[in-house]
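Structure below; questions to follow.
As you look at this complex, bear in mind that one protein chain is not there, while each of the others sits in place.
The block that comes next holds chain A.
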Amino acid sequence: MTNPRQNTQQEMSAEIQAIASGYRDSVAAGGAVLTQPSLDYAPYRSSILRHPTKNLHHADPETIELFSPAFGHQDVSPLEADLTIVHHGEPQGERIKVAGKVLDGDGRPVAGQLVEIWQANAAGRYIHKRDQHPAPIDPNFTGVGRCITGSDGSYAFTTIKPGAYPWKNHLNAWRPAHIHFSLFGNEFTQRIITQMYFPGDQLFPLDPIYQSIVDQDARDRLVATYNHDLTSPEWSLGYNWDIVLTGSKRTWTENEALGEDGEHHE
């Protein structure tokens, strides 16, 4: 970066707070509620040269954009939904189940679609050559999973709770624990990559990536809920996270609307 010195967390938090209070004032004055992250969010330093300066251009989705690529059981084995069975031994950490539904903006289940996740291990370390954080690699944990949603849009992963990890955005910057989620909808326009967080994380107010979503209600949509019904006795703790994609732009056939046509579009 061009900064002669790294900002402290205190300086970073002041930047985050200034933007947050400006946004609250704007909403109070009748301004738009922003439900997506700001592309131009300077506290996340890497975004400074990587955000478009021109407004996104409104387009009506056409033909190919109104459909989505198809994924199925040739693509993904059911075993890929369990991140704890990839190696010979059990990974270190707190075993968890993360389960929920993928829905479109009209509340319809997104059936037969691909969900991909990746995450750090319990110590906050990724199996990635660029992760130099001096925390232990777990030989029994890779941290990559996939599944295909059920006819009701449901997905479920068994994994371990990821640790927080440091990064170099500013001095003493730490990411709240999170799982990266990549999701496909029924239409290409619904494609999204996001991150799921855990309730009550003390790092939320300090993190420029989480705070790039300036609206509190919108940020809350990325936080899973602890759910004891998803917890298994003497085995794992359960978290629920339902994911809503953008609304459908295609005119649906009756069969599609009933969710009977999860993997095909014609």
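Just so we're on the same page, contacts are C-beta pairs under 8 Å (C-beta built on N, C-alpha and C of every residue); 3 or more make two chains touch, one makes a residue touch a chain; residues count from 1.
Note that in this section contacts and distances are computed from a predicted model.
The protein name that UniProt records for the chain not on display, among "Paraquat-inducible protein A", "Protocatechuate 3,4-dioxygenase subunit alpha", "Sulfate ABC transporter permease" or "Cytochrome b", is "Protocatechuate 3,4-dioxygenase subunit alpha". In the complete complex, the hidden chain is touched by one of A:Asp82, A:Glu116 or A:Asp201, namely A:Glu116. Of A:Arg5, A:His57, A:His88 or A:His228, it is A:His57 that touches the chain left out of the display. Checked against the full complex, the candidates A:Cys147, A:Ala173 or A:Leu245 give a single residue touching the omitted chain, namely A:Leu245.
Across the entire complex, the residue among A:Leu34, A:Ala135, A:Ala156 or A:Leu203 in touch with the chain not shown is A:Leu34. When you scan A:Ile127, A:Ala164, A:Leu203 or A:Leu237 for touch with the missing chain, the hit is A:Ile127.
Residues of chain A in contact with the chain left out of this view: 32-41, 44, 46-65, 67-76, 103, 105-108, 114, 116-118, 120, 126-131, 142-144, 146, 167, 180, 182, 188-189, 191-195, 209-210, 212-214, 217-219, 221-222, 243-247, 249, 263-266.
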